[in-house]
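Here the complex is missing one protein chain, while the rest keep their positions.
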Amino acid sequence: MRRVYFDHSATTPIDTAVVDAMTPYLTEYFGNPSSFHSYGREVRKAVEAAREKVALAIGADPKEITFTSGGTESDNMAIHGVAYMNKNKGNHIITSAVEHHAVLNTVKALGKEGFDITILPVDKYGMVNPDDVAAAITDKTILITIMHANNEIGTIQPVKEIAAIAKARGVYVHTDAVQSFGKIPLNVDDLGVNLLTLSAHKFYGPKGVGVLYIRKGTRWKQTLMHGGSQERLRRTGTENVPGIIGLAKAAEIVSANLQKEQDYLTKLRDKLIKGVMDNIDKVILTGHPTQRLCNLASFCFEYIEGESQLLSLDMKGIAASSGSACTSGSLEPSHVLMALGLTHEIAHGSLRLSLGKDNTEEDVDYFLEVLPAVVQRLRMMSPLAED
Amino acid sequence: MRRVYFDHSATTPIDTAVVDAMTPYLTEYFGNPSSFHSYGREVRKAVEAAREKVALAIGADPKEITFTSGGTESDNMAIHGVAYMNKNKGNHIITSAVEHHAVLNTVKALGKEGFDITILPVDKYGMVNPDDVAAAITDKTILITIMHANNEIGTIQPVKEIAAIAKARGVYVHTDAVQSFGKIPLNVDDLGVNLLTLSAHKFYGPKGVGVLYIRKGTRWKQTLMHGGSQERLRRTGTENVPGIIGLAKAAEIVSANLQKEQDYLTKLRDKLIKGVMDNIDKVILTGHPTQRLCNLASFCFEYIEGESQLLSLDMKGIAASSGSACTSGSLEPSHVLMALGLTHEIAHGSLRLSLGKDNTEEDVDYFLEVLPAVVQRLRMMSPLAED
Amino acid sequence: MYSEKVMDHFENPRNVGEIENANGIGQVGNPSCGDIMKIYLVVEDNIIKDIKFKTFGCGAAVATSSMVTELAKGKTLEEALELSNAAVAQALDGLPPKKMHCSNLAADALHAAIKDYQEKHKSA
Partner (left out) sequence: MYSEKVMDHFENPRNVGEIENANGIGQVGNPSCGDIMKIYLVVEDNIIKDIKFKTFGCGAAVATSSMVTELAKGKTLEEALELSNAAVAQALDGLPPKKMHCSNLAADALHAAIKDYQEKHKSA
């Protein structure tokens, strides 16, 4: 059976060039980069070269790059570290209703610890309004954390505008760029953010390794994990060396191919969206019509429940997701879809198709061929479709 | 030049069987284990099989195994999670002066947050006295965290006795078994601990992945990282799948070969210790003479500074360490050696040789051949050696 | 995650649809989860002669609906009322722990349909 992977927002296959780059660090170069001897030094050199590659890819200085265990840890570290280091200045944190749980739950946890939190609403396309940000800032605001692009609906947030507003008011900005890196040109100075999160497995790198960019001069401190003095005290614990090497290689590759991939994926995505909208009734496109990730098509199909849809597609060899991978399998409707103002029934019928560089037009054709029967069968079973 | 790696306490080479086990998960099986579709399910199955292997290796139930990003994270998670979940019962935590920084600094940080902490002294061999533990427990004690074996001097702590005392007083025990696993038979029920830390790269597994064992019924909660609902809410963030697979394979291998390796390494270690003590004057063996890890020989050479020693050995192709890998490169004398009651000068002359399964008698012979000239040259340069 | 039986019942659900001349109809729904099950019965001589379902829900919801209709068909109302959630789940070779509540729904929908029939035919 044909297998089509349309779930690149959940995770990506590792690029073979990335695996090749990692392999020596899984075999020959096994030293601990903190070790003083030659086994350590050769690995230290590789880790620092990796740091330079990542810095280059996002327009940062290598000293501003800290390697972490993934996007979740970077988000937690960024937000908690700024919050606790700037308590003396204020206790107000602003975020949006459509953030990943790694951000939203971290901010909410700070809310329980006495911080004052504002969760901004979004419009029906999932977009935060910069005016709302400006209006929410108070004398006590210390941090605004708004994602660069949404993982469920692909909407790209006006982070640059938000950062300009924040800067004028002396407020730090963190952005979760886990989904956007490698898909939108990304430069930390152009965006104007103080902190930024990346996760390797979303851009053809390995799982279990991420980056936290921290702009020089930002009042931030490691507040979550205590231990040795790795990563200039920013992230303790023996470095995931093969992971770091793989992340850097992946960053290098996606940066080099950005324009080409963006054009290619946009074409595939648009074909897919058009095919769905033209051939299925009672379906809505979720997320912004134009300000959206080049690789993400997301829909809600009326009268249908998401998991049944996934299961039906899976039986045809198509891997997709409904809402975020982190919450599928849980019974809660996605907070992102809820924030768009959709009803529960509609939100339950969500389908996310996230494309990657190895997908082809044939993959899209196959999906479009399979989809109508899947939708029809489920609607036929649905008591909601009666009326 | 001959190269001899005597720094297995800092990190170990990855077993080739472990790399082989990981490779499919770096290439073909790339799915996110939280994903619903076939790409996710095949990986989920592998992760759960890995959990079972690890559980088997330490006599636990798979549900008691949580995968983390390494020993440091496991230590932090264990201690912080118990502290915050048992605040209502009490605020007293007991640890020892020779713990790894991942434990010691976490406990100290809790001290600053209002917890009452006791840091127990050790005897001249680095051993905690169970009577001291018994005497330190109060009505407010909620956690005792004492490592299984020390990373700098190899002393094995009486964790079983301590756990028995703690249990009788209704106090939880965590042990950092990062250095002992694979070197001493280890069974969580036999030890009687509630929580236990492992780190894969110390037993021929990959860097950046660890385990926290949490005994069923222990009042513990994830308190450090917020995000998705992976690992049954115990550890959020996309799982480091290849790392987990590698960790489990490594655990399986070291468990199977434990007795054989222990015998082999004990023989090498004893030869090394005897060779040093017989051929060099003004040297002391640090750590316990008998209750010590089978692979660890540690010394202090009078009149010599540790880094000069490492550098000299490194020039001869021998990789060793002075104190803990995490603190070498920093200018602080090791807290472990200080806790033994050694003077600064003596502590600065520390040398740790930690053997591994690929070391040979010839490696030991070579080291013993090289060492006297190294010591002599440095002593000749030392102003301390005059008197 | 799902057993082969579940997958089979999801892929080839038995007794899907509506019955126009049903003499018992039951619907249950869990608004927090969003799933809804509707069961149609034709009861004759205290025996379930025909049964059909419509379901909006996850794979387990579809499969348990299908299974419950199969188990109930041909049974007396008393026997059908004794059909438990556990029996439905067991007939499907088990359900993932998170999905156990789906089997509740299926049995509940069946029981609701029987109650509806009994209400309507009380006087008889």
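Per-chain numbering from 1; labels A, B and C assigned in written order.
Note that a contact is a pair of C-beta atoms (placed from the backbone, for glycine too) under 8 Å apart; a residue touches a chain by one contact, two chains touch by 3 or more.
Bear in mind that the values here come from a model prediction, so they are computed numbers and not experimental data.
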>> Out of B:Ala49, B:Ala168, B:Leu233 or B:Met315, which residue would touch the omitted chain in the full complex?
In response: B:Met315
>> Residue by residue, what part of chain B touches the chain that was omitted?
In response: 303-305, 307-308, 311, 315, 329-331, 333, 344-345, 348, 380-384, 386
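The definition used in the following text is that only the chains that are shown with their structure count from here on.
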>> Report the inter-centroid distance (CA atoms only) between chain A and chain B in whole Å.
In response: 34
> Rounded to the nearest whole Å, what is the centre-to-centre distance of chain A and chain C, using the mean of the C-alpha atoms as each centre?
Replying inline: 40
> Roughly how many whole angstrom separate the Cα centroids of chain B and chain C?
Replying inline: 55
>> Touching at least two other chains at once: which residues of chain A meet that condition?
In response: 307, 311, 329-330
>> Two or more other chains touching the same residue: where does that happen in chain C?
In response: none
